[in-house]
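All protein chains of the complex are present and in place, except for one that has been dropped.
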Amino acid sequence: MNLVHLIELLFLVTILIVIGLPLFGKLPRNILFAPIDPANEEFKHLLVRKEEVLLAIKDLEFDWKTDKVSEADYSEMKHKLEGEAMTILERLDQLKAEGKKRKKK
Amino acid sequence: MLIKNRLSKREPNLASPATLRGRRYCSWAFVLLVAFLSVVSVEKAYSSALLADLENALMCTCDDKCGKVLGNCTCDTSDKIRIGFTEQLESGLTVQQIIQEQVAKYGETVLSSPTKTGFNLTAWAMPFVAIVAGGFGIRKIVQTWAGRKKEADASEKDKETTDSKPGKYSNQLQQELDKLDS
Partner (left out) sequence: MDDFTLQYVWAYSSRDLDTFYKISSFWGGQKGSLLFWTLLLSIYTVIVHIQNRKRNALVVPYAMVVMMTITTFFLVLLNFSTNPFEVIPVPPEDGRGLNPLLQNYWMVIHPPTLYLGYVGFTVPFAFAMAALICKNLDDSWIRLTRKWTLVSWFFLCMGNLFGAQWAYLELGWGGYWAWDPVENAAFMPLLVATAYLHSVMIQEKKDMMKIWNMSLVLLTFVMTIFGTFITRSGLIQSVHTFDEATLGYYFLAFLGVIIVICVGLILSRLSLLKSNNELDSFLSRESSFLFNNLMLLGIGFATFWGTIFPIISEAVRGVKITVGPPFYNQVNVPIGLALLALIGIGPIIAWRRATWSNLKKNFMKPLLAGLLAAGVLFPFLPLGSRSEIYSYITFVLCVFVMTTILIEFFKGAVARKSLHDEKLPEALASLVWRSKSRYGGYIVHIGVVLIFAGIAGSQSYSAHTEKRIKIGESLKVKEFTFTYERLGFIEENATKTRAIAQVGVYKDGKRVWTGQPEKEFYKGQNQPVSEVDVLSTWRQDLYLILADFGEDESATLKIYVNPMVSWIWMGGWVIAFGTMVSVWPDRLEQRRRLERMKIQSAVFSPAQE
């Protein structure tokens, strides 16, 4: 039994512990086995979309300030993006109400 | 060009004719430039650079098949080959003659790039064919997508005039935008 074997043994034990640990840990199982909720998925997706549209509005303002788009194009695009954002906000509100209702149950 | 004309007729407000024409000139100028550059022959031989031409055109033929072009090879064999070529050049053979002799001896493998004849032409043409085809494809796709947007916008505008979004959301939007900045 030389040093190498000892290190090997330690290594093996460490690996076993690391691999075995989750078996004894407490994982919120409902996360793992909860069925996919389409409303939840849509909500999640729309939150990201909302953020992107907001960022796009910011970008558009910046593009306008750095003279990449004309006044006319700027206001038209801004109007459209704001419309998009508001549609998303509206839908988010709907989903929120739905989700809250379900949560109460 | 046909596709383009048809499309631009269908969507007259896509871009003004002047910009279209400008863009077309640009693309043609670019195509011409590429064509010009690929056609201009490199066979211009400087007397001092004859060996370099050979080194560039032929592969190293050493035993362990290093797979390098002669100019990049540093093995002993390559040195001998170079000395041989220099002698041949001095004896009055042209670069073309030496290359032909090498091809006769080792086969086409010895050439560092495919010949521009027969089937080998596909090697040269394929990438450019693919790019040109892809270019037209992308243009068509972009125009279709841009066109689709136009139609969607038109219908949206009709809708928007009828239902005005509540002010609540525009306030919220402004708040969220401000929050993004901080």
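Which chain is which? They are A and B, in the order written, and residues in each are numbered from 1.
Here, a residue touches a chain if its C-beta (ideal position, glycine included) is under 8 Å from a C-beta of that chain, and two chains touch if they have at least 3 such contacts.
This one's a predicted model, so the numbers in the text were calculated from it and none came from an experiment.
Engineer: For subunit A, which residues touch the unseen chain?
Structural biologist: Against the left-out chain, subunit A lists 28, 30-32, 34, 36-37, 39-41, 43-45, 47-49, 51-52, 55-56, 59-60, 62-63, 65-70, 72-73, 77, 80, 95-96, 99-100, 103.
Engineer: Could you please point out the subunit B residues that touch the chain left off the display?
Structural biologist: 14-16, 19, 30, 34, 37-38, 40, 42, 44, 56-57, 59, 65-69, 71-76, 79, 107-114, 119-120, 123-124, 126-128, 130-131, 134-135, 138, 141-143, 145-146, 148-149, 152, 180
Criterion: only the chains that are shown with their structure count from here on.
Engineer: In whole angstrom, how far does the Cα centroid of subunit A sit from the Cα centroid of subunit B?
Structural biologist: Here subunit A and subunit B have centroids separated by 39 Å.
Engineer: For subunit B, which residues count as touching subunit A in their complex?
Structural biologist: By the definition above, subunit B touches subunit A via 153, 156, 160, 165, 169-170, 172-173, 176-177, 180-181.
Engineer: Using the touch rule from the top, collect the residues of subunit A that touch subunit B in their complex.
Structural biologist: Within the complex, subunit A touches subunit B at residues 50, 54-55, 57-58, 80, 82-83, 85-86, 89-90.
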